[in-house]
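Got a structure here, written out as structure tokens. Questions coming.
Only a single protein chain was left out; the remaining protein chains are all shown in position.
Letters A, B and C name the chains as they come in the text, with residue numbers starting at 1 for each one.
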Amino acid sequence: MTDTVPRTVGTQELNRLVVRFAGDSGDGMQLTGDRFTSASALFGNDLATLPEFPAEIRAPQGTLAGVSAFQVQVSDHDITTPGDAPNVLVAMNPAALRKELVHLEFGGTIIVNQDAFIERNLTKAGYDSDPLDDGSLDNYTLFKVPMTTITKEVCKDLGVKPRDAERSKNFFALGLLSWLYNRPAQPTLDWISAKFKRQQLIADANTAAFKAGMAFGETAELFDFTYEVKPAVLEPGTYTNVNGNTALSWGLVAASQQAKVPLFLGSYPITPASDILHELSQRKNFGVRTLQAEDEIAAVCAALGASFGGHLGITTTSGPGIALKGETIGLAVSLELPLLVINIQRGGPSTGLPTKTESADLMQAMYGRHGESPVPIVAAYSPSQCFFAAIEAARIALKYRTPVILLSDGYLANGSEPWLLPDVSTLPDLTVEFATGPNHTEEDGTEVFWPYLRDPETKARPWAVPGTPGLTHRIGGIEKEDGSGNINYEPDNHGYMVKLREERVAHIANDIPPTMLEGDIDDADLLVLGWGSTWGAITSAVMRAREEGRKVAHAHVTHLNPLPKDLGDIVRRYPKVLVPEMNLGQFCRIIRSEFLVDAQSVAKVEGVPFTAAELHSHINGVLDD
Amino acid sequence: MTDTVPRTVGTQELNRLVVRFAGDSGDGMQLTGDRFTSASALFGNDLATLPEFPAEIRAPQGTLAGVSAFQVQVSDHDITTPGDAPNVLVAMNPAALRKELVHLEFGGTIIVNQDAFIERNLTKAGYDSDPLDDGSLDNYTLFKVPMTTITKEVCKDLGVKPRDAERSKNFFALGLLSWLYNRPAQPTLDWISAKFKRQQLIADANTAAFKAGMAFGETAELFDFTYEVKPAVLEPGTYTNVNGNTALSWGLVAASQQAKVPLFLGSYPITPASDILHELSQRKNFGVRTLQAEDEIAAVCAALGASFGGHLGITTTSGPGIALKGETIGLAVSLELPLLVINIQRGGPSTGLPTKTESADLMQAMYGRHGESPVPIVAAYSPSQCFFAAIEAARIALKYRTPVILLSDGYLANGSEPWLLPDVSTLPDLTVEFATGPNHTEEDGTEVFWPYLRDPETKARPWAVPGTPGLTHRIGGIEKEDGSGNINYEPDNHGYMVKLREERVAHIANDIPPTMLEGDIDDADLLVLGWGSTWGAITSAVMRAREEGRKVAHAHVTHLNPLPKDLGDIVRRYPKVLVPEMNLGQFCRIIRSEFLVDAQSVAKVEGVPFTAAELHSHINGVLDD
Amino acid sequence: MTDVPTTTKADWTSDQEVRWCPGCGDYSILTAVQMLMPDLDVRREDTVFISGIGCAARFPYYMNTYGMHGIHGRAPALATGLAMARPELHVWVVGGDGDMLSIGGNHLLHSLRRNVNLNILLFNNQIYGLTKGQYSPTSEIGKVTKSTPAGSIDEPFNPISVALGAEASFVARTHDMDRQHMMDMFRRAHDFPGAAFVEVFQNCNVFNDGAFGAITKKDKRASMLIPLEHGKPIRFGENNEKGVVINPQGSAEVVDVADVGESALLVHDETRQDPSLAFALSRLSAGPFEPTPIGVYRAVERSEYATEASKQLAMAQEQSGPGDLEALLHSRPTWEVS
Partner (left out) sequence: MTDVPTTTKADWTSDQEVRWCPGCGDYSILTAVQMLMPDLDVRREDTVFISGIGCAARFPYYMNTYGMHGIHGRAPALATGLAMARPELHVWVVGGDGDMLSIGGNHLLHSLRRNVNLNILLFNNQIYGLTKGQYSPTSEIGKVTKSTPAGSIDEPFNPISVALGAEASFVARTHDMDRQHMMDMFRRAHDFPGAAFVEVFQNCNVFNDGAFGAITKKDKRASMLIPLEHGKPIRFGENNEKGVVINPQGSAEVVDVADVGESALLVHDETRQDPSLAFALSRLSAGPFEPTPIGVYRAVERSEYATEASKQLAMAQEQSGPGDLEALLHSRPTWEVS
């Protein structure tokens, strides 16, 4: 790491800055991080965030288990990760310091709320002595700030009760950090007055605390200088700061608009997918219908029922929910109706780590159904790209009349980054043609409708929606005859249909973009092959390795089933193939089986994303082998 | 095929005989086939059966969809399949003839119930002219027998109503076949009187019809000779004829007895698994508890709850049920409790072909859960071997405290074969040791119980059953700390536990038998690699190829996860590897990924098993390549 | 609705061969539905039948309408999505006692409390037909079946009580031996704007023959079926000699009219907001061997789910205008890079 903060006078310019806010669950650290991020975004920095919080609503105050943290990297250039090790750790209590210190870079800056370092809290955090005094932090730059005291002080005259005033201390911290890193104050002040417009006292307290934080920086003479991260030189255009779940939700709305097919979401709340339900529930003026169903099975069934009715049926969940939806996804495979199944992956198995990230549901997406039951799979790779991934998944579902699984994960879902807003008029046209009349002539000349007569190009069957005269038909999950759709148990027919369903999906490979390939495409000694949210860390790591003169290429797969047609050539082209995954090597196994190349897995299954540094060292390790 | 019946005088000896009984669903063909099989079994033949019936309870009478068939191969030597093409087809009506004729060997024998070949039935079956007269059967030996007429005739004096008498015509057919193939009559007569002991009229009618069938053979002068298949020279001992579901049920009872752990079955009816529930419901005197639960999820949950209580929890189902159980199996992975999940596979996807066989749920067994959720998998390979497969699956579950998936399929479930009954005293001892006291000493010297402290050899955690003093503890599906079992969300811990669960399963490879390997082990040009019910067909096919001088080896895998330790060497040893499967190549994909060998899939997904002839030609095809 | 073409039973009959056992009660239910349809003033193409799995669940294949044969237990959930997406359709749900009260019980309950505009027909034969004769959640205690060789030990559900406990707004019961009564009930279900639940006693002549014979046979009906008619005193019996009263402990009781006098009889009121009356009536009989009420137990209109959902959409559009994607993308703070 090169960007430790050197102690000079005046304003110091930084290329990038990684701040980690940590405190008790009740301390509002997610909000503080969010606000710091937003202000930086509006200022024009590139950035990437990593929120981390406990599974409990409010874990016991002051304990290690109760610590909530938010990390953000702010940069004057294009970045792809929230940073390896924070440069600055803001610790609101002893537990936060103790739990989060491991992340801080050697020599980094620590800013603590000194008021919280009392006996009781130290004990709860498991400290035998006060780390602020016992020399254990000598390798860091430590600032002790009585945040609670000052906040209470400045709130006194506002008529806020001391207990309530204390709650504003996170805004004090935010003010101090905003001063220290020259973040614009106005966005935060505006946000406070908008957010708390019906709770004037709280608005006043937060404003006062924030300003006190800034003033403290100016006046306390603790700090000899401030820092600045210049706006990033990004592609011109309008930007907004977006997290993956919001981008994904908007992508779904966009797909519905572009297809002129109404959107129906059947969902059951589950972390980290619930926010998509929340977001889409607010989009009723787009004709979006949402149903909070009684369980995940009902949710996907309702979505499938809506698809039968000519809507774009969608269901959102995470792993445990997918486990329950398998039977219905299989029905959708047999019915050949569009259906979007969205898995925001989290740590497993079982309940696992509900609030932590992992990407270990790929094999479940591939194979989590009985029988031969192929389903196209699309994976998002960055928070903002979730928007396009959603559109692409919907495109495939609508065009090919098939359930599609879209994979995201907790890191993408909650992580945010600046997003160059696309020109809406450039989004793909997904217009769907519904069946309107008979499509088959019987031997006796009668015109009839055959529900399983296929489009010769897409092999999609007609979407004949109830309400359409002349097209009444029955569909079901029992094996059927191609064309007529009549129940058929004959051996030959089943063999034919099983292969047809397999080929229907395989054939989509003709209609997906080529593999994203970057780096030393022509002469790399190593291919790093990724999918999903590892994109940011791989991109950074490959960049670092190449800066060191290594020859490395990076292929990133967005379509996991079917695989892009060029992928075989790509993986065979390079002497070594490394597959970093937040699982025990699931995609790696697919690659090995499919292409018989000795791809090697790099597994990290710890509930937190890869850092670029980790991957960088893996790359070097393999190349030095 | 060599064993067509030559037309000579007297009794002709056959090495083997394949008979196919076919008729309307209501005609009792399954019963007829079963009785023919039993008599042959008692006579001492080796045999194998293939029942096939429609998904409807009673499909419309006289239609192709309503045809029910039963094929049996009877042999004087060790056989492993129900035969490629029947030598004899018994067709009780035109639909049966029309639907089943395709199976019959060229030149084979057809015996029809002439009375059923009336206009209405012919039309229903889709015949334009009467096949008995239009010359279309000239390539076969056709016997037209007025079965209904004669049956009614002989029943007249018994006081049976003609409509009821008609129902006994299948016993007439059975009598005729018994005469023609010199099957002993007594077992059938005994069976009739035992079965219908409370319905004397029916018993009388069936007996009369059966005897009439035998008499008809003797006197009708249609047949110039009878045939005989001598008893097979089999290993000495006591035999019984058993189908896979019965053998499997008995294996479960045996496992419970050998482990001295009571058996608890939570199940929800589904074809073709229901008969295990039925069989075990009758084993209450073995202390077997069965619960017909409200659905498959409740079934597996109840089984897991029972396991927590110190029982061997079992759940039985087929693919759609497994799709619903995934989340709970994942919980069992996290809880590390014994649990047996039994999948009697059937045709998929979705409802698919409920009454037909398929083995396409292997990948679902491997990966049908979210997160890294490894589960050992055992597969049965012949009807009688289901007994041992059940014991083996239970052994692994009990010893390693893990859910185990046991795969069988519709063909094994309903197919039967003679079984040399094992000496009960030779069955493995599965005795389980429950935890009885504390297993850990805290720093302060307190003795405590840690639910996740492992046996160093098996890596199994203690099974501490509620009711045991001193061992109260809490378990759950959230990630936990090894040892104490306390909830733990730390990155390192999760990484450790994920790998531990993976290794726990991988490590079982040290405790399973080596791969079954037969044929030209040393110098084969081709390895045929199978798993599950393909065993019979592969064995026969490999035998035929070797009889022709080909060098072929056959490896059959019974443990699909973890794989046997010798399997890598085996698959790398031979120039070519062929993997026949009743799916689109699922095991083949595992082999390719695991060992990077270019194994080739032979797929048959038609709801019916491979015939030896089909595989034989595949073997030759590959070797001639 | 004036332009609905005139149809006959044949128009509503699909070309698929009916595959139930000869003699199965499902046939007469199918006939009742097919005969009713031409009378309902609905178009074939606006009518959808959705089912789960089971013998009963084969129903959609035989109706010449739109149809979906779903998976076991999930028909109410599939239908809820369809009805929400397309509130103008007439959606029927058909399933057996296993399908809708065992594996699918929860979906049934939730569709009832939400009051989704579905016509839900539960064919109760007190057995699992398609899987060849295991007991079901409505089988009587002590039932000997393949899965309960020593007799079942589970208290059965009373489907009417279950539905009422789940806030069902329309609840009725009929049986497969009385076509006219079935048609009346199905018509009432169709006319009801919300979730209409109809239990149909159905004979499975293969695995549970005669389960309802003691009350539905022609010569038993007068004494064993208690017809519920709105606004009328509840009476039955060969000579109408029996009646029903509510006793002071809230239980419905069968009485001799001669003993209590006609004026003491309970006057049936299907429209009572409080479902207690309907519930009490559902407890009159412990099974199909005692006098059992048939007819409409409850028919209380309340807001329908899909309609309410649509209203919220309309309201949102009124308030914020139709969705504008461009505006949505710009709805959070943005900044310009040039």
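Observations
Heads up, the rule we're going with is that a contact is a pair of C-beta atoms (placed from the backbone, for glycine too) under 8 Å apart; a residue touches a chain by one contact, two chains touch by 3 or more.
Since the model is a prediction, treat every value here as computed from it, not as a measurement.
Taking every chain of the complex into account, the omitted one touches A, B, C. Only one of B:Pro146, B:Gly305, B:Pro491 or B:Gly568 touches the absent chain when the whole complex is considered: B:Gly305.
Touching the missing chain, out of A:Thr271, A:Ser384, A:Asn486 or A:Gln586, is residue A:Thr271.
Checked against the hidden chain, the listed residues C:Leu277, C:Ile294 or C:Leu329 yield one contact partner: C:Leu277. From the set B:Ser25, B:Ser38 or B:Asn493, the residue in touch with the chain omitted from the display is B:Ser38, counting the whole complex. Summarising the interface, subunit B meets the missing chain with residues 38, 41-44, 187, 231-232, 234-242, 250, 253-254, 257, 262, 264, 266, 283-289, 291, 293-295, 297-298, 301-311, 313, 327-328, 331, 335, 420-422, 424, 465-478, 486-487. Subunit A residues in contact with the hidden partner, per the touch definition given at the top, are 56-61, 63, 65, 268-271, 274, 277-278, 281-282, 284, 290, 292, 294-296, 320, 350-351. Along subunit C, the points of touch with the absent chain fall at residues 102-103, 105-106, 109-110, 113-115, 137, 150-151, 153-158, 161-167, 246, 248-252, 266, 269, 272, 274-277, 279-280, 283, 302-303, 305, 308-309, 312, 315-316.
Here is the rule we use: only the chains that are shown with their structure count from here on.
Subunit A and subunit B have Cα centroids separated by 45 Å. For subunit C, residues that reach two or more other chains under the stated contact definition are 69, 71. Counting partner chains per residue, subunit A has residues 327, 331, 335, 476-478 touching two or more of them.
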